[in-house]
Structures are given as structure tokens and as C-alpha cells.
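Accompanying notes for the structure given below.
Note that one protein chain is taken out, while the other chains of the complex remain in position.
Moving on to subunit A:
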Amino acid sequence: MSAFFSGVGVIFSLELRQRVRSLSWYILLAVFVGLILMVTVLLSIAFLGFGEDGGGGIYSTIIYFVLLLGTLVAPALSGNAINGDRDAGTLAATQVTLITTWQLILGKFLAAWVTALAFLAAAVPFLIYATIVGSLGFGTILVSILVLAGELGIVAAVGVGLSGLMSRPLFSIVASYLIVAGLSVGTLIAFGLGGLAVQTTVTSTSSYGQEYNSNGVATSCTSSTTNEYPVPRFDLFWGALVANPYVILADAVPTTYDQYDQPTDLFGFIKLSVRSAQQAPETVTVYDECAPGSGLYEDRPTARETIESTTPGWAVGLVIQLVLAGGLLIGAHARTTTPAAKLSRGSRIA
């Protein structure tokens, strides 16, 4: 087993030496830091007027911005890992050695991941700044950084996987961007359209009070009327929603609640709506003011109860993403392994 990992280590180190020595990598890193600096400064000025409550907003926005830039940079770092080597004529030179296909793929994946993590590391000072200003907990920043690191790993794996599956670097990089776009935007569209396309009819029976006694309790009511109306079934599609990296991030971060058990930051509100979407709508509702006990407020679950009683969406989303990334890496292995039985059209093995 250690022989396996030392082989992975050789590929990893070779990849890093090639990437980190290129000037363009440092320029990209500088542009990345510059953009985050700009956004942080502008947000700080914008939220200054909101006083103490602004911190959560700043923090959430900055970390989302880091996620956005990270997922935009990672495909460029990984999307030509394997087919780029084939174009340069160095892939076959590696494959005739004792390096196995899995060592090659894992080494390249780890190198792409670590390269992307350098961008996250450069963003950490800004995250810490936002945490201090927003007086958020240590758990929040730790989980945020872990989720960001995980998301960059997923994108790196997607990029490396596609670079093994497709023979042209340009196409595999574009395909990696499309998958990132699919996860970031496509999941929202799938969730929205899916929920709207599948609708359930709700039967609602209601009778309202006509006369009330001195205590405000209804003594006579209208005859009950029955309404039927369709409602979208978002609860069937929450799986699509939680595959979204932004949703995973918001869902994973531990929520802080105020005295009314309401979330205090942007991530908390996103988490609440994502968790609420898991609940199926009631198909029969009855409202009768004359029924005993009515008129008192129904005991609706609080935000805290909703969040604590539902499935952790981030875990489901992460599993979906891991299956996608793992599947692409397995596909890349099948396509790249030697001695090769099948070759894609027009591809030269050397």
C-alpha cells in the first residue's frame, strides 16, 4: 500500500512542480486575491450603516464570493490534466513506467486539488476578517473552510475525470465549466421547474366565525366551503437543490439562533428554506373556527425545530457530488488504462 502511495506522491510532486513554476499561476493567484480584497472592502463600506447586525451578511457574502471564484478557477487548473499530457507527449512516457493508471489519476487529482487549495489559503485572511467583524463562532469559519475545500476537491476531481474521458483539452475544460454551472445554477432550475411541473391538488375546507362571545370565541359559523387548488411539489426535488455547492455550504454551517429560534445570518435563512422544502404539503386542510380549541394559535414548528427535524441536506448533496466526481474518475481510469483495448476515434495513444 505504501508503494502505491509513493507512486501517487511522485506524480503529485511532478504535477505541482510543473504548475507552480509557471508565472501564469502566480498572476492568477494575484488577480484572485485582488478581487476578494475589492469585494471585501466594498461590502464593508456598504454594510457599515447596518451596525452590529451586518457581520453575518458580510461574512456570508465573502465566503460565497470565495466559493464562486474557487469553482471558476479550479476547472482551469484540472481540466487538461490528462489529455494535456497526451498532447504534450508525456502521458505515454509515464504509462510505460511502473506508475499504474490509478496512481496517475489520483496523483493528478491531488495536485489539482492542492493547487486550488492555495487559492482558498490566500482567501483565509479575508474570511477571518469577516468572522471578527461579524462576531461569528469558530465553528462557522471552520465548517465553511472545510466545505470550501471539499467543493474545490469535487471540482478538481470533475476536471481530472473529464480530462481523462475526453481527448481534447479545450472540450474537457469547457465541459468542466458546464458541470460547475450545472451544479451552481442548473440545480436551482431543476428544483424550480421540477417542483412546478409536478403539482398536487390540495383540498381545503374552511368555515369562519359569524358571531363571537365576550371571550372572542366563535359561537356560530358559516357552512363550510371546500376549495381545491394545486400546489407545487418541491419536496420531491430537494435532492437537486442540495447538490448545489452554495446550498451545501449554507446547510453545513452550524446555525446560530436568536431568542425566537430564528436564524441570525444569511446561511441560516437559506438553510431554513432548503430544509422546509423537504416537507410535503398537506393535501387536506380543515379550518373550522367553531371547532373546540380553535382560535388559539396552532403550534407551528419554529425555524430551529424545522432545521433540527429534517435531513441534513449538505450530507445528501455531498454524496451526490462525490458519486458524480468518483464516477468521472472511474470513467477516466477506464479510458486511460493501458494496455489499451479501445481507442477513441482519432486519438493517438502516445
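FYI, contacts are C-beta pairs under 8 Å (C-beta built on N, C-alpha and C of every residue); 3 or more make two chains touch, one makes a residue touch a chain; residues count from 1.
In the analysis below, contacts and distances are computed from a predicted model.
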Checklist outcome for this item: Per UniProt record, missing subunit out of "GntR family transcriptional regulator", "ABC transporter ATP-binding protein", "Xanthine dehydrogenase family protein" or "Hydantoinase/oxoprolinase family protein" is "ABC transporter ATP-binding protein"
Checklist outcome for this item: Full-complex touch with the removed chain, picking from A:I27, A:A93 or A:V323, is A:A93
Item to check | Where the unshown chain meets subunit A, residue by residue | outcome: 3, 6-7, 10, 13-14, 17-18, 21-22, 85, 88-100, 338-341, 343, 345, 348-350
